[in-house]
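To start, the structure under review is shown below, and the notes come after it.
Heads up, this is only part of the complex; the chains shown haven't been moved.
Labels run A, B and C following the written order; every chain starts at residue 1.
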Amino acid sequence: MAAATLLLALAVVALGSGHVEAFDPNPLQDFCVADPTSKVHENGVACKDPAAVVAEDFLFGGLDKPGGKTSKRFGFTANQVQIPGLNTLGESHVHLDVVPGGVFPVHYHPRAAETALVLEGSVYFGFVSSYPDNKLYAKVLRKGDVFAVPQGLVHFLYNNGTAPATLYASLSSQNPGLVLLGNSLFAGALPDDLVAKTLLTDAHTVQTIKANFRRS
Amino acid sequence: MAAATLLLALAVVALGSGHVEAFDPNPLQDFCVADPTSKVHENGVACKDPAAVVAEDFLFGGLDKPGGKTSKRFGFTANQVQIPGLNTLGESHVHLDVVPGGVFPVHYHPRAAETALVLEGSVYFGFVSSYPDNKLYAKVLRKGDVFAVPQGLVHFLYNNGTAPATLYASLSSQNPGLVLLGNSLFAGALPDDLVAKTLLTDAHTVQTIKANFRRS
Amino acid sequence: MAAATLLLALAVVALGSGHVEAFDPNPLQDFCVADPTSKVHENGVACKDPAAVVAEDFLFGGLDKPGGKTSKRFGFTANQVQIPGLNTLGESHVHLDVVPGGVFPVHYHPRAAETALVLEGSVYFGFVSSYPDNKLYAKVLRKGDVFAVPQGLVHFLYNNGTAPATLYASLSSQNPGLVLLGNSLFAGALPDDLVAKTLLTDAHTVQTIKANFRRS
């Protein structure tokens, strides 16, 4: 498994999913298949000897069945598409199942735009712009709908129906990153009073929410 | 309908589909929703006044039902995802149905890499590298498989099974372009003797094939 | 005043500041000074006739005195550096004053990395990574310190001292965008139950905080 997809996969384990499409540097060869054994750390991931590359390096399977990492807390299962051959190609993908009542909570990707295709069910899906200020652009999506989220903007999906929903998301970077607003505020080491000031609330409320994030 | 998606859509009408993901210039604002009424021609597409942008500008629907343009010649129907809000966001998408025996014939995208997800059926899918020379990287894909094609390389899909196949493709440019090798050689105005020399064949064979391309 | 700087300025009015440095497309001429009168919307901002460009187009003054927009809620004054000549040049800047106890609350820039130089006072300054997961990288900065924040990551500054603090921030885009996590969650139109699920809290807590954001 390539380092880049591994990074996102780990982020996904911790909290959620990532999605798909971006603005990475152009490739300088046909392919640069990620080499998981390389000890070199660089911008992106070192690649295998081209002579050792095989068709399987461009394949990921199994999205027809539930798979990936499950977040019981939020009610989703995220299956990160791990294709070593996507290294240097400027995209990545995630398959997502969300139970009724589940959310892929409010989040953003620091290095990518995203689109999502609804494969099954229905979700409330949207993003919030930075300009105009905090304006919501959202729709109830049904099977066969595609919705786009600009680079780096806050977005979410909410299965507020009664059937499971399935989506396939595409992000415009091989390693888009994933920041969940709740976890960023309450699951890390930000000081309580800073979070309280940011949210115009008090330290007690912050501590109560933090306790919820500590419970698995 | 935005100019960029229109361009690809027209190419699709003529012959086929496009697929998915690329390396466009970074965006310089939250969004630059394509303005179909603009008279300005620039690198990319001019955008609407941000104040006039609505959630619908980021949505495209109907991929759950057959739709788009059909090529009886090749046996596919391609539904180009037309989202004005994808202007400046570096990606585009196509939904593709292929009948048994049908192909999305050998082609490439001048400005994008691509991935394809199989939603239904099974296809033989692959690409040919420029280095190593003309090496084939291909797999039979089944439902739930994703396969990646590097930027600008020749690729194809062939439904050599007995059931219809459906795919969702993502391209790493808002306007990846589409070049079908057969049409490029035989449906345009390339001189017969040039094509014959390129294919190590004779002018008679070239004329015979050209006649096939002239029949709808 | 150029459109790009205007956009960020308006965001700043609403809530805070922006800072500085990024990855915009390369310039294709010596300069493309933003033209505030242009009716063309494009990726970035249309430019003045080069023959009309003067030295003043590259200048912004007055950072030696308090200025800009004040947020009483958070305790800062942000002075956006508005230089029309920075259009296409890939950077922007903000001067920031923070009272004791004030914060520039937890936020990120969708299209830029940032550095900040402390000109006066002392602040607790840091960012949270997406990988490793929600890890805090923070320091107490004193006069003469510079701290860097990677592209798109959540960061903050907190004047937990007794003297006013002044900073000069640089962002790696001409229009980096600004998203304040609190405002994004509570000042816009996100549904209460979605926010509650995102923060592992209840709708009542969400409504209480929303009410605080409605008070100026």
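Just so we're on the same page, a residue touches a chain if its C-beta (ideal position, glycine included) is under 8 Å from a C-beta of that chain, and two chains touch if they have at least 3 such contacts.
What you see is a predicted model, and the numbers here were worked out from it, not measured in a lab.
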For the entire assembly in this structure file, with 3 copies shown, the number of copies is 6
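Here is the rule we use: only the chains that are shown with their structure count from here on.
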Indicate which of the five shapes (line, ring, star, complete, other) describes how the chains touch one another.
complete
What's the chain with its C-alpha centre farthest out from chain C?
B
Would you kindly tell me how far, in whole Å, the mean C-alpha position of chain B lies from that of chain A?
26
Averaged-CA centre spacing for the pair chain C and chain B, given as whole angstrom:
39
Considering chain A alone, which of its residues make contact with at least two other chains?
23, 130-131, 150-151, 153
Tell me, which parts of chain B touch chain A in their complex?
20-27, 29-31, 50-51, 53-56, 58-65, 81, 83, 85-86, 89-91, 93, 113, 115, 117, 119, 126-127, 129-132, 137-139, 141-151, 153, 168, 170, 172
Give the list of chain A residues in touch with chain C in this complex.
7-8, 10-11, 14-15, 23, 73-74, 103, 105-106, 108-111, 124, 128, 130-131, 133-136, 150-154, 156, 158, 160, 177-191, 193-195, 197-201, 205, 208-209, 212-213
Residues of chain B that touch chain C when the two form their complex:
25-30, 32, 35, 38, 40, 42, 44, 46-50, 88
